[in-house]
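Okay, handing you the structure first.
What you see is the complex with one protein chain gone and the rest in place.
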Amino acid sequence: MIKTTAQKIYVGLIFLFLYAPILTLMMLSFNASRTRAKWGGFSLKWYADLFRNREIMQALWNTLLIAFIASFVAVVIGTVACIAINRMGRRSRAVMMGITNIPMLDAEIVTGISLMLLFISFGLKFGLGTILLSHITFCIPYVVLSVMPRIRQVDASVYEAALDLGAPPLKAFFKVVFPDILPGVLSGYLMAFTISLDDFIITHFTKGAGVDTLSTKIYTEVKKGIKPEMYALSTIIFVTVLLLLFLVNKAPKEKRGKIQTVKTG
Amino acid sequence: MKKILSIACLSAALLLPLSGCGNTSSGENGEVIVYNWGEYLDPETLQMFEEETGIRVVYDEYETNEIMYPKVETGATEYDVLCPSDYMIQKLIDNDLLAELNFDNIPNAKANIGSQYWEQSTEFDPENKYSVPYCWGTVGILYNKTMVDGTIDSWSVLWDEKYADNILMQDSVRDAFMVSLKRNGYSMNSTDAGELETAKQDLIDQKPLVQAYVVDQVRDKMIGNEAAIGVIYSGEAIYTQRENPDLEYVIPKEGTNVWIDSWVITKNAPNKENAEKFIDFMCRPDIALKNFEYITYSTPNDAARELIEEDDIRNSPIAFPELSQYSNLETFRYLGEDADQLYNDLWKEVKSN
Partner (left out) sequence: MKLNTVKHNKPAGRLLSAPFLLWETLFIIVPLAMVFYYGLTDRSGAFTLENVAAILGAEHAKALWLSVCLSFVSTLICFLLAYPLAMILANMNVNQHSFIVLIFILPMWMNFLLRTLAWQTLLEKNGVINNILEFLHIPPLNIINTPAAIILGMVYNFLPFMVLPIYNSLVKVDPNVINAARDLGANELQTFFKITFPLTIPGVISGVTMVFVPALTTFVISKLLGGSKILLIGNVIEEEFTQAGNWHLGSGLSIVLMIFIIFNMVISAVFDKNGEGNML
């Protein structure tokens, strides 16, 4: 009993540590004062101002657009790559996985500057396009790593049976293999989306004039003091995601209580 | 895993329309790409410009001259209008990165900007061919009356151990060295190895006393009583005093930097005509006034100054100091590539110490 209480306190403290800054930011979004340094009373005005702030809205649009496209393209390339890798021999598979791992293990700053050097040397104009190319690049590994384990579980003979029965390869794939790997594809997509959404360092090196994502916008604002509208926007995004998480988790909860096993570690 | 799917889809569905309002289309008369200091104009003036001219403004911001320069030099991003400081304009001119302005397209510039500012600009733009002054000011000490003893009138206070951990220094090479050089009575454009060595050593000695090296964050920190003394641009002084009346701005007796930030157009500007229209618009008295009220940096636009309603601001010794009262005022000059390198190396020594 004491042990579980201690465990609960420990988990509670860690979550306090993880979520304290988020609570702080939410508080700041209700701060009537323009500067973060003073509490000027409770106010909702930043929420109203937010929708009139063209720059922030544009940055939000860019951020979501980039995250959508980048994670989608990454899912396509990554999933196809997984199918290919799965059919390879041990050695080539190891090489492919090694390549996949480079951007995961490499420092973001190195990935960022290497892409910057590439774009400059090839004379590409910095803008939405260069950001997209970079984001797709660092999203692919997340897709591969979440699809790969699923695809290895797929029974190849089912696919071959479908082919034998005369199904064209593409149809056979979508009818037989795809439903099995779908969970992996989706979690890869979500992971890629989140990582793209939160990226600052690589975007910092590959962005062009007037194309800001929320991250780079915040970075320029850090210096003069973050505009409170930004806190309001972050609060809205966070609360939306949090609410959805709870809604989706609420339904199956009762079922789960029954299979819950109490173990002590 | 279905949960994850639904969350991803739902959040996307909910957030997308929110951002939809931010999507703007390109202007009917093309665009102009402006690269300016962070929060250095009233965003409303950009909207007004777009509505009046049908030119879309692509707006980007930088924190220091040193960050701006490589971006312009590599040309990976095309910019039309920049707003660098004096010495950086000289560097841009020296490296043939600026276009000569056609003042026929910028009638408001000559009409409204005071003659002394054109005069001052000849230090870095000898024939006034490349630049139109936008803001000017001094660098000084901002201090919190309740946290310091007596009056402050010297850079030396930044080396006073009494204020350990209460000092905010500028986090940019030239500004930091300016303070240290001036304190020793040297020129802030010094390239003398011995003088710079002394200045560097002083900065290293000062480091344990410094709470943080900041650029614009000095504003928030001083308002929040986080520090007693900070090195700050005069333009921030009015804003910070408004938010926290305990703050006082002073120009140290050893002299300081008088700077001008001016609009310039890049050599390979894709929209030169629009860029000139933009600069002209910024020189209009009502627009210059709007910007002054928003950013509180001193405007060289005499016509705009006339329009300021509050007497104490129009005649504020902080915003519009009588420069003849101070001695040893200087303006930064570009010192050449080798000196740049030397400054950078010395600064890195300070920062890594």
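Before moving on, here are some points about what is shown:
Order of writing sets the labels: A and B. Residues in every chain begin at 1.
Convention: a contact is a pair of C-beta atoms (placed from the backbone, for glycine too) under 8 Å apart; a residue touches a chain by one contact, two chains touch by 3 or more.
For clarity, every value in this text was computed on a predicted model and none was experimentally measured.
Shown as candidates are A:Ala32, A:Leu65, A:Leu118 or A:Ala167; the residue that touches the absent chain is A:Leu118. Interface residues of subunit B with the unshown chain, by the touch rule above, are 1, 3-4, 7, 64, 66-67, 69-70, 73, 165, 171, 207, 210-214, 224-226, 344, 348-349, 351-353.
If you put the missing chain back, the residues of subunit A touching it would be 7, 10-11, 14-15, 17-22, 24-25, 28, 36-37, 77-78, 80-81, 83-85, 87-88, 96-103, 105-111, 113-118, 121, 133-134, 136-137, 140, 142, 145-146, 148-149, 160, 163-164, 169, 187-188, 191, 194-195, 197-198, 200-201, 205, 214-215, 218-219, 222, 226, 230-231, 234, 237-238, 241-242, 245, 249, 256, 259-261, 263-265.
The rule we apply is simple: only the chains that are shown with their structure count from here on.
Separating the centre of subunit A from that of subunit B, both taken as means of CA atoms, is a distance of 36 Å.
Within the complex formed with subunit A, the subunit B residues making contact are 1-8, 10-12, 14-16, 18-24, 33, 35, 38-39, 43, 47, 58-63, 74, 76-79, 214-217, 219-221, 223-226, 243.
Chain contact summary for the complex, subunit A toward subunit B: residues 34-38, 51, 54-61, 63-64, 68, 116, 119-120, 124-127, 183, 186-187, 189-190, 193, 208-210, 212, 220-225, 236-237, 240-241, 244-245, 248-249.
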